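Complex shown without one protein chain; remaining protein chains in place.
The chains carry the letters A, B and C, assigned in the order they are written, with residues numbered from 1 in each.
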Amino acid sequence: MKLHEYQSKLIFSKYGIPIPKGRVAATAQEARHIAEELGGRIVIKSQVLVGGRGKAGGVKVAKDPQEAEQLATQILAMEIKGLPVRKVLVDEAAAIETEIYFAITNDRAAKKPVLMASSAGGVDIEEVAAKTPEQIVKVHIDPLLGLREYQARDVAASIDLPRDYWKEFIKIAAGLWNVYKETDAILAEINPLVITKDKRLVALDGKMMIDDNAMFRHADLAEMRDIDEEAPAETEARKYGLSYIKLDGNIGCMVNGAGLAMTSMDVIKLFGGEPANFLDIGGGAGAEKVAAAMRIILTDPHVKAVLFNIFGGITRCDEVARGILVAMDEVKPKVPMVVRLVGTNAEEGRKLLENANMITAETLADAAKKSVAAAQGK
Amino acid sequence: MKLHEYQSKLIFSKYGIPIPKGRVAATAQEARHIAEELGGRIVIKSQVLVGGRGKAGGVKVAKDPQEAEQLATQILAMEIKGLPVRKVLVDEAAAIETEIYFAITNDRAAKKPVLMASSAGGVDIEEVAAKTPEQIVKVHIDPLLGLREYQARDVAASIDLPRDYWKEFIKIAAGLWNVYKETDAILAEINPLVITKDKRLVALDGKMMIDDNAMFRHADLAEMRDIDEEAPAETEARKYGLSYIKLDGNIGCMVNGAGLAMTSMDVIKLFGGEPANFLDIGGGAGAEKVAAAMRIILTDPHVKAVLFNIFGGITRCDEVARGILVAMDEVKPKVPMVVRLVGTNAEEGRKLLENANMITAETLADAAKKSVAAAQGK
Amino acid sequence: MSILVDKNTRLLVQGITGNEGLFHTTQMFAYGTNVVGGVTPGKGGEWVLDGKIPVFDSVKLAVDATEANASIIFVPARFAPDAMFEAADAGIPLIICITEGVAVQDMMRVRSYLDQKKVRLIGPNCPGLLTPGEAKVGIIPGDIAIPGNVGVVSRSGTLTYEVLYALKLVGMGASTCVGIGGDPVNGTNFLDVLEMFEHDPKTEKVVMIGEIGGTDEEKAAEYIASKMTKPVAGFIAGQTAPPGKRMGHAGAIIEGGAGTAADKIKALESAGVKVAKHPEEIPTLLK
Partner (left out) sequence: MSILVDKNTRLLVQGITGNEGLFHTTQMFAYGTNVVGGVTPGKGGEWVLDGKIPVFDSVKLAVDATEANASIIFVPARFAPDAMFEAADAGIPLIICITEGVAVQDMMRVRSYLDQKKVRLIGPNCPGLLTPGEAKVGIIPGDIAIPGNVGVVSRSGTLTYEVLYALKLVGMGASTCVGIGGDPVNGTNFLDVLEMFEHDPKTEKVVMIGEIGGTDEEKAAEYIASKMTKPVAGFIAGQTAPPGKRMGHAGAIIEGGAGTAADKIKALESAGVKVAKHPEEIPTLLK
């Protein structure tokens, strides 16, 4: 789950990381009020869950409350990478001397958290990573022991941070580690962490992603989820524990297992078709879940055919077949359906679907070819 | 640092461990008010930092607020093992079905925290430990990983706790681990943890000791220290970072190092004397600390002679000598002083004391013999 | 011979009385796996499978009574880390965790602790192990594979079944099939299993099924190129997948450009691996 900048920074602040004064606003008038409270120069920042807001014109500086209101009006009318801007963060503008990149994330190769920092912070950090990776310091953290103070100090030294800032930097590093650990983050990023002209370290921007698998111990964070920022079908899918991603093709797919779901898409493409979605019903799905999955697939008007590819293991084919029957009864789909059932209870499943007017397939290649043909109306 | 029962239980409660309803009172009238609020049968418990309160008559049950006031009056007038009772805890009385012993402490041999539990809880647990140690379950906790849920469950099973209570017991165990860890406790003990007749688990009594060396990260706990419960000389000694314990003899001792301090006492005794105190000035003590130490020793009117035994290492003998001179000038002691300086800067130290009218000694045995003689007026 | 599990495996099932645990215990037992006991806290003393398999309150009690030497975990995700710690502390040398959805920071702690104890973990979020004709330790349907000389290792669950099934349809069998699971932090990886297959006399050919994300396939390719003498065929899922939801700049820095299907296929092909266009092609590539 991604958090907005303003949410991330509120969390940072709770863990002792200094952030600019400011607040989030949903209207231009609110933005003006906040600007009046803050005084001085103001930054208006669109709150959308994608990168590249600055380049898209979603971050602007205002010299006074009136301009703040104007800019907020503009930004709240924007759409960035397809996402409408519904909120803006109104922050005091900082006079920046240096921009530092600072993050903790998971290093899956090392199986450990990793702290990363660079004196070349800011929006171009990925370019730095690609061209001069030696400018980015990485330190692995022992997951049982946590970040040690000396490690933070070594990082401060390695990015040539002036010694006057070490103490504060170490405090921020400890704070960021606690944020990462206690929120089950998979990313806690400050970019930029700035040295201001008045010699303070401030987290000017923040980005956090929380591990969805750890939500059971974070009821407070779950409330922060911004469902306005998701496609409704994805929200619906999550409700049922399904993993769904909408794509641009016209062949709906329902598969058990992420690897097999991707493979089904690959094979559809290999035989000249275009998948309409990625949909993994997971392991052990019951009839209800399967029915929900089918409804979600069919909400996409571009879908011209549906491929069900189920290889039973922990999932039982008869349960899947029952779900399909329930959903067919409910949504009365008009598009052709290709179904392939193999593995646990496949025989029982096939029997249940015998009278359901579906195209059956034996192999994956066969199933893919038949769904490509069906989508083309052949 | 020891905490009172009421302090320990407040901390337990903060970590989700159920405690009886109740509050602490400093007067009998207060006790009555609390009893009125609580209703029903009431326990009045003296709050002193020693064990054996029950056997000393410091814990009584009252049937109503009036009796509560009477008993509180009695108990607040008591002295238990030399400590005056200044506060009583007024708790609702529990109807007890089973008493469990439950504690986390340090196992120095294993270098790990250890969780201990027994179905034979209550005041006689030490007898159980001596006679039937198999009735006490011990589980070591990995200091980096913490208490795992399965360990708590295994303990519940091992002490034959009925399964209906496992879930709550596991919660209490997790709470006690967090108490132990987050307060830097060297002991967090619930004795007894009771099953009440109405089928609840409740921590009826609590005892905690906090690691004095970890106080730097527990300003909140430091405020809980009850200096009324300490000998004033010990409070004074702690202020200066000295380790002082008053004893019954008449030869005051000031030594650097706990081992050498104990040895000096041993040798005094070996040659027929009785030490008046244990006093370790620690490593690297300066003149100010030495002066404070001498003042503290001389507040004991039984002291008939003082032995200074300093073997310089990290402590410098000249600094110690300076401290002695400062203190002599200030307190003008009337008792004979035996001084032995060896090691770092011993020569300089001896020179400084040349004109101070002190008995000097070369060896520890010699020093001990001379102070025994001096105390006997020889 | 085979790797990791065989007729001598004495298997414990953690979470044996749950829906999935019980269903798959029945399947494993029917297959002939030597399931010696199960664990469900609070149900110690009961029996499952018509009195054939005893249930214990803890792994330690189960190990004491049964001398189990492997444990498979079917408990819900939030309890799975504790189940792994418990198995490791009870001295189980091989743990297979089927559970899906374990939090990643939990897994980092588990992995760190298990490494200290030299315990081998397969999974989590994996289909487990199958040594056809000897032992089924997991959820791979037993009837889709026959004994043979092909070692199969895969990050994916059901995709693995496709491959085993495709092999069976042409009469090819597996020595052992290892589903290592697709989670970002898991126990055993491709390289570990390839090494075992390289040293297993029963395995003559190897199939490796990867997918996008991470760099384990690239590392496996290095090993194959430098150390492996047995032929390897492979498949990488996710060639048409859209780029995943990005983890800010950090993801880009950590993963670099790596992790795409194209990268992995290139790495494997450079190492001499025959990479299939779709999984049902694999048997042909092995001939």
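As a working rule, a contact is a pair of C-beta atoms (placed from the backbone, for glycine too) under 8 Å apart; a residue touches a chain by one contact, two chains touch by 3 or more.
Note that the structure is a prediction, hence the values are computed from the model and not measured.
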Displayed chains contacted by the hidden chain, counting the whole assembly: A, B
Absent-chain contact - pick from B:M209, B:V331 or B:A356: B:M209
Option touching the unshown chain, where B:E30, B:E92, B:E168 or B:D184 are the choices: B:D184
Hidden-chain contact residue, picked from the options B:V59, B:L89, B:A103 or B:L242: B:A103
Residue ranges of chain A at the interface with the undisplayed chain: 142, 145, 148-150, 153-154, 157, 163, 166
Chain B residues that touch the omitted chain in the full complex: 2, 51, 101, 103, 105-109, 111-114, 116, 125-126, 129-130, 136, 142-144, 181, 184, 186-187, 189, 191, 207, 209, 211, 213-214, 216-217, 245, 247, 255-260, 262-263, 265-270, 275, 278, 282-284, 311-315, 342-344, 363-365, 368
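We take it that only the chains that are shown with their structure count from here on.
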Higher-contact pair (C-beta pairs counted), B-C versus A-C: A-C
Furthest chain, CA centroid comparison against chain C: B
Centroid spacing, where centroids are CA-atom means, of chain B and chain C in whole angstrom: 54
For chain B, residues that touch 2 or more chains besides their own: 145
Multi-partner residues of chain C (at least 2 other chains): 109, 113
